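Heads up, one of the protein chains got dropped from this complex, but the rest are sitting where they should.
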Amino acid sequence: MINKVVSSAHHACSGIEHGMTIMLGGFGLCGIPENCIAELVKMQVKELTCISNNAGVDDFGLGLLLQQRQIRKMISSYVGENDEFERQMLSGELEVDLIPQGSLAERCRAGGAGIPAFFTPAGYGTEVGEGKEVRIFNDKPHILESALTADYAIVKAWKGDKTGNLIFKGTARNFNPPMAMAGKITIAEVEELVEPGELDPNQIHTPGIFVQRIFKGEGYQKRIEQRTTRKKA
Amino acid sequence: MINKVVSSAHHACSGIEHGMTIMLGGFGLCGIPENCIAELVKMQVKELTCISNNAGVDDFGLGLLLQQRQIRKMISSYVGENDEFERQMLSGELEVDLIPQGSLAERCRAGGAGIPAFFTPAGYGTEVGEGKEVRIFNDKPHILESALTADYAIVKAWKGDKTGNLIFKGTARNFNPPMAMAGKITIAEVEELVEPGELDPNQIHTPGIFVQRIFKGEGYQKRIEQRTTRKKA
Amino acid sequence: MALDKNGIAKRIAQELQDGWYVNLGIGIPTLVANHIPEGMSVDFQSENGILGMGPFPYEGEEDADLINAGKQTITALDGAVYFDSSTSFAMIRGQHVQLTVLGAMEVSENGDIANWKIPGKMVKGMGGAMDLVASADNIIVAMMHANKKGESKLLNNCSLPLTGVGCVKKVVTNLAVLEIVKDGGFKLLERAPGVSVQEIKSATQGKLIIEGDIPEMSL
Partner (left out) sequence: MALDKNGIAKRIAQELQDGWYVNLGIGIPTLVANHIPEGMSVDFQSENGILGMGPFPYEGEEDADLINAGKQTITALDGAVYFDSSTSFAMIRGQHVQLTVLGAMEVSENGDIANWKIPGKMVKGMGGAMDLVASADNIIVAMMHANKKGESKLLNNCSLPLTGVGCVKKVVTNLAVLEIVKDGGFKLLERAPGVSVQEIKSATQGKLIIEGDIPEMSL
């Protein structure tokens, strides 16, 4: 019987090579695959194309890969919280493809769902729409966007079972499910790994068919970017 | 404060008129909105275009609307279990648009998601693809399919809360979530209706934003089309 | 001797690989589930919204909310998951299902398949068949070699309205295992036990490719 469970990020990331395209789930630092990012740094794999909504901060998340100059190209919707990113981008070391957030999410889902292209109104009339086919539907111009896929998609879930079924928590779900669909190989790191049958089959967000490798991550820092609170009355 | 809760199928279906387009969730007789179908029969609303994966059986599900000649056009993927359907179709009383099941589901989701059209390989080279735009992606021909929407989408859920959040059970989920997204007005009938906050926000299948009216259905028959069993050893 | 339906299913089961996700159509394909090789784990997807489909329920334990695409009552195995129809076909269209087995009325030598419509007869619809055949990388057709009138179902060209174009990779019939080759033609891979190449030749209308000795299936 095929076993999807691997013992660590080290085994999960095996096969990731220079020049590959990697999707990484997360929104800001929320729901990012911390263990695998640390492993990618260790592996010193370079020339990566990373598809991720954001690029981390200087000393965490994808910022760690930027520090080591492991990323050749970022495909993101917002990359604002990272000085090293800015430096590499302005110096031309780093190629950046900015995509509207909704188109990014839908392009990943489309990649996983076998839909090679779809029309969306987002970006029409802007530089995002330049060079793209325009068509009017319901009196409104739309542009044709293509699917995104990746050699590896790396996602972080709250709970997972050994068949790869995943459950996410709160807003840490974000890009993880659509990206999980779009990886040729999808790696899931989870906070809690259980036996098949322990998760309610009604409550699974990402069916195991989309996941090829799974492991229990360790030492999650779960950094908060903007700690906003109110005082008790 | 807006109240989405209505007291019965009668109130839920108010506004449905002759000639409207209605989506109805369900696969076979599994997960169909039994209460609202009965109400549509009572209302004697006619000339309906019904979008539903199947057309019920002779004496249940959409078969009840067919008996009363309330349906002008069916948009479905499979309509095989219904003699009255066959009679009306062959006599030309009933117009039928057959759509591949996956395209039907995706066209509903697209309608709800503001995606007016997308490419799919399903149906290329068949009569489903006739007259549709063909384009090659990844060396494979695809056809352009358009979104579906409806004046009303009627879905059946297991549990719902008063803000319209829905949870489905087993394979009774099927077409209900994509159709819930695609109704200008979406009506949900549920087996159990609870207060906001009683459902875990991580476990909701259809967010309440897609649902305009909700009520607790009654007297569910949940008929089984093919009762297949095995004997205890 | 020609195979019966169970024999066809048994032969197809030899094509399974450990860990595969598989969609089985109605009829002969359904029987494949009864012949999974020992020690192998295969996960069955039913397009109405379940992965990890189990056997029929025990009498009295049927659940109307738990059916397969044939509308039959089923059970769910440990590790099963339910999902909606658009997610289900995302799996299929996105080629996450490794093998699709389905029946056919006709298959052509270039891999076209017809299995949903007979002109002049009641049309029931294509259900999920067009999505399945258009998407799957690996499609095996399970069918009898001839129809009820004794006519070959393996043809130069399909005469019935198509379900999909150039998509079938392999055909397993009561007489033979045949691969559809790139330039067109049914390449004979195996004979049913006791069935001669000549019998297969005369039962096949489409271009049959016979290279070297054709072994018997080992079942």
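By letter and in written order, the chains are A, B and C; residue numbering begins at 1 in each of them.
The rule is short, and it goes like this: a contact is a pair of C-beta atoms (placed from the backbone, for glycine too) under 8 Å apart; a residue touches a chain by one contact, two chains touch by 3 or more.
Please read all numbers here as calculations on a predicted model, not as lab measurements.
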_Left-out chain, listing which of the shown chains it touches_ = A, B
*Have a look at B:27, B:175 or B:210 and name the one touching the chain we're not showing.*
B:210
*Which of A:33, A:121 or A:183 contacts the chain that the document leaves out*: A:121
*Pick from A:10, A:72, A:135 or A:223: which residue touches the chain that isn't shown?*
A:223
_Candidates A:16, A:79, A:154 or A:190 - the one touching the absent chain_ = A:79
*If the missing chain were put back, which residues of subunit A would it touch?*
27-31, 53, 76-81, 86, 89-90, 96, 98, 100-106, 108-109, 120-128, 141, 158, 168-178, 205, 222-232
*Please identify, in ascending order, the residues of subunit B that touch the omitted chain?*
1-2, 109, 111-115, 161-163, 165, 181, 195-197, 201-202, 204, 207-210
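Simple rule for what comes next: only the chains that are shown with their structure count from here on.
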*Lowest number of touching-chain links that must be crossed from subunit A to subunit B*: 1
*Please state whether A-C or B-C has more C-beta contact pairs across its interface.*
B-C
*Whole-Å distance, subunit A centre to subunit B centre, using C-alpha means?*
33
*Interchain centroid distance [CA atoms averaged], subunit A/subunit C, Å*: 36
*subunit B and subunit C: spacing of chain centres that average the CA atoms, whole Å*: 28
*Going by the touch rule set out above, which residues of subunit C reach two or more other chains?*
50, 76, 82-83, 89-90, 92-93, 135
*Check each residue of subunit B and list the ones that touch at least two other chains.*
106, 120-121, 168-170
